[in-house]
Each structure stands twice: as structure tokens, then as C-alpha cells.
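With one protein chain withheld, the remaining protein chains of the complex are depicted in position.
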Amino acid sequence: MVVQEFFHMGGYAFYVWTSYALTAVVLIFNVVQPLIRKRKSKRDLIMRLRRNLR
Amino acid sequence: MLTPWLSWICALLLIAGLYGGLIYAPPDYQQGESFRIIYVHVPSAWMSMFVYVLMATAGGVGLIWHIKIAEVFAKSCAPLGASFTFLALATGSLWGKPMWGTWWVWDARLTSELILLFLYLGYMALQSAFDDRRVAARASAVLALVGLINIPIIHYSVEWWSTLHQGATVTKLDAPSIHIDMLIPLLIMALAFKLYFFTIVLIRSRTEILEYECNSKWVSDLLNETEVSK
Amino acid sequence: MKPLNTTYNNAGKATGESGFEVSGLECIRQDIILFQDISFKLQSGDLLQVDGVNGSGKSSLIRILAGLMQPSAGEISWRGRNISECRYQYQKEMSYIGHLNGVKNTLTADENLEIMKALSGSPQSIPLSEVLAKLELGGMDGITLNRLSAGQKRRVGLARLLVTNSKIWLLDEPFTSLDSSGKSVIEQLIVEHSLQGGITVFSTHQPVEIEGCSIRHIHLGKK
Partner (left out) sequence: MWRDIILAFRHRAELFNPLIFFTMVIVLFPFAFGSDIGLLNRVMPGTIWITALLATNLSLEGIFRSDFDDGSIEQIILSGYPLTLLVIAKITAHWCLTGLPLIIIAMFTAFLLSFPEHVLQTLFFTLLLGTPVLSLIGAVAVALTIGLRSGGMLLSLIILPLYMPILIFAMLAVENKMAGMSVDAELYFLSGMLVLAMTLAPLATASSLRIRMS
């Protein structure tokens, strides 16, 4: 019952949970994106290095 | 080396803040449960301004003293600042719907936040329009500084404009005194957002520096090491 | 204390007397090293030709020497001082002609020279008509540049060298779009400049025939 109430948010569930979900999505995206970029740029640099060595 | 520590503290604070905000804090007597949006909205709004000031300052430092780290830092700030601004706008709008009955009001804060988002987007667009990193960094630093001078003017003008155009319907948002049980989670969340920002900026900056210095010896040494260790 | 002081002064003079000194110059554009570790010294009367294939950084080198671009590393000094410290003085003594002529198409040759003269602020006394005659541009009064050919515009652009009367000439591909007589006029100008004690740095990919003074070469690009 308590859990249900919690998720119900006094009738404002849609607004509250959308806000939090949106925040979560944006924050997670901002973690993942730089990490992917880091990996990619490292790979690019290693490729470059190999090219230069040859 | 700092990043794991920062990210752990940040995660802890986030959990604490979420717990405090969503469960511990009592519902607002006027707005009921919907006020809980405050715990993501207000920190985002704070951060959006804070990041802009930081970005412009770093840009200025890079411009005057030609410090690469500052240029890199400024560049890494921009996307984060823009996302915080976007969050502040989106959650503000989501909060506005139940409170004011519409998604958008031409309220001073919302409007200046929107302009701030445009400033961020302009900065990022300019940054990506240049081919050379250093030139891009210096050019966009000028823009950030011009924007920095403009922010107070924009804020002030929009405030003046909105007070003339509508009554005090918006003051609902800033309740005169906030209950201490509501305030503490808010501060924790704000701190968590700040740490989050620094963590991500560090990650971003490191990648940037790596690309910046791709011709220098230490980068090739570093890469060789990682390759060996794999 | 005193001996220390004098040695310092001597050292200052030793570098101060020399004209144009470049050390450890490096240029990185778009994460690619165009050149690295370029050093040379130019005295009065020296001529330096910059060779290299397209994209090897000839233009960048000349722009850096002119102070338009910042090098990624290294420094350039003129009369013993870094050019970023004495920018004003350096700019007064230097003329740069890039790919673009820096002339207005909607003005006549005369008017363009007037602007160059006004900008340089030099108390130059050669009459402009003489400059035009020297570059075989006489008899074009009242004709705006957009009716002239590319080669003629290039000549007007190069006329800047004579109007501004500066000591250092930095020429990026000065011979482009010039015909053979135009080319020899410019070669002649360079020789005269050098004999009068001027310094010239120019880039080109054409063979040049310069007689009467020696040319030094610097080669950019992969060895």
C-alpha cells in the first residue's frame, strides 16, 4: 500500500516521474557518451600511431 | 585518479539526495507531492548558471594566457551546461503543468533559462564550425565572454518585462521559507549535481587533452603502454 | 655584481644585432604536424626560398613569420626581441603578401596604392605613378581593378612592397598568375631589395632565376 502511494505521488505521478526519468536519462547519457568517445578516440590515436610508425 | 573517488562520492550523495527528496521530505502543504520535482529542477537550474560562468572564465583564462588546460576545460563544460539547462527547462515545464495549468509561461526565470540554452547551443555550434582546435577554443571563448556580460542584462531585462506583463502568479514557486526537512535533501542533491559535473568534466577533459596532444611523446608512450598491457 | 652585469649586456647585444631569427618553430594544424623544429637566422641582404609540395605548410610558415598565426612551439625574434613583444615595430618594418592580394576590386590601382600608403603610414616619397610604371601598370587611370586580369591585380598587390618601403618581405607564392615579364620584374625587385640590405622570405614551386645574390633554401615536408 505504502509503495503504491509512493508511486502515485499524490496524483502527480506523471509529472514527478517524468521529471526524474528525464533527469536520469540525461545524466546517464552524459556519463556514457564521454566514455564511448574516450574509447573511440583512444582507438583512433592508436591507429594513427601505428600508421606513423610504419 | 580522482575520477573513481569523485564518482563514488557523487553516487552516494545522489542516492542520499533521492532518498531524502522522494521519501524523507514531507509533502508540501500547498503543492502536495508535485513539489518533489524541485530536487531535480533547482539543482539543474543552479548548475546551468554555474557551468556557464565557469566555462566563460576558463575560456577567458585560456584566451589571455594561452593555457591549453583552460581551453579544454571550457570546451568540456559546454555540453554538460547545455544538458543541465535543458533539464531545468524540461522539469520546470513538467512542474508548471500541474501548478499553473500550462506547460509554458513567459516567466522571467524560464525565459532567461531558455535564452541561456540558446547561448550554449551557439557556443557549441561555433566551437564545431572551426577545423583547428586552438582557433575554435579561442573564438568560442570570446563568444562565451560576450555571453557572460550579457547574462545579467538578459536576466534583468526579462525580469522587468515579465513583472510588467503578468501578476504575481509565479511566486507560488518560491515559497518564502522552505522547511528544513525539504532543504537538506535539496542541498545534498545540489552537491551531488556539482560533483557529477566535475566527474564528467574530468573524463571529457582527459579525452580532449589526449586528442589535443596526439602528437606529443607522452601520449604515444601512454598508448603504447595500454597496448602492451592488453 | 658588476662583471655579471656586463656579460649580460654583451649577451644581449650579441643576439640583438642580428636581424631575423627563428628557432624551433613548429606548426600543428588540425592535429597534423606540418613542420617541426625549423630554425634559421637571416641577416641584412639575405634571401630565403621556402620549398615544399602543396600542403607542406609553406603558407602557414609565412603566415607565422608574419605574426598572423601563432606557432605551436618555437619563437621568432626580430632585432633580438620576440615579435609578439614588439608587434608594432615589427609590423612597421615588414610587408606580407599572401595568396590574396589585399586589394579592392572596386577601386582603381591608384586608389588602392593610396590606401596601402595610408595604412602603412610610411613617409615614402616614391611617387605612385613611378611605382605603377615599374610594375608595368601605367596608363590605367580610372579603371577599376575588376576590369583587370588576375595577373594585373597580382601586380597591384605586389606594389605594396614598393609603397610601404619595409625591410622584411614575406611573400607567399608571389609569382602566381604573373606572366614571364611580370615574374622577371618581381625577381628584379627582390634582387634590388636584397642588395639594399633587405630580407626576403618567399615561397614558390616554380624555378626562379635570381642573379646577383645568393638564395638559401629551406625544405618543408617529409624527408
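Just so it is clear, A, B and C label the chains in written order, and each chain counts residues from 1 on its own.
Note that in this section a contact is a pair of C-beta atoms (placed from the backbone, for glycine too) under 8 Å apart; a residue touches a chain by one contact, two chains touch by 3 or more.
Because the structure is a prediction, the values reported are computed rather than measured.
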{"item": "Touch partners, limited to displayed chains, of the chain removed from view", "value": "B, C"}
{"item": "Candidate in contact with the missing chain, chosen from C:Gln49, C:Asn101, C:Gln152 or C:Ser203", "value": "C:Asn101"}
{"item": "Residue touching the undisplayed chain, where the options are B:Tyr19, B:Trp103 or B:Trp161", "value": "B:Trp161"}
{"item": "Touch residues of chain C, complete complex, unshown partner", "value": "63, 66-70, 87-88, 91-92, 94, 96, 98-107, 115-116, 119-121, 144, 157, 160"}
{"item": "Touching residues on chain B - with respect to the absent chain", "value": "63, 115, 118-119, 121-122, 125-126, 129-130, 135, 138-139, 142-143, 145-147, 149-150, 153-154, 156-158, 160-161, 164"}
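Assume only the chains that are shown with their structure count from here on.
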{"item": "Leader among chain pairs (count of C-beta contacts)", "value": "A-B"}
{"item": "Chain whose Cα centroid lies nearest the overall Cα centroid", "value": "B"}
{"item": "Geometric centre distance via CA averages, chain B-chain A, whole Å", "value": "15"}
{"item": "Between chain B and chain C, centroid-to-centroid distance (C-alpha), Å", "value": "48"}
{"item": "Overlap residues in chain B, where contacts from two or more other chains coincide", "value": "211, 214"}
{"item": "Chain B - residues contacting chain A, complex", "value": "22-23, 27, 32-34, 36-37, 40-41, 44, 79-80, 83, 86-87, 90-91, 94-95, 97-98, 196, 200, 203-204, 206-207, 210-211, 214, 219-220, 223-224, 226-227"}
{"item": "Residues of chain A touching chain B in the complex", "value": "6, 9-12, 15-16, 18-20, 22-23, 26-27, 29-31, 33-35, 37-38, 41-42, 45-46, 48-49"}
{"item": "Residue ranges of chain C in contact with chain B within the complex", "value": "28-31, 33, 70, 72"}
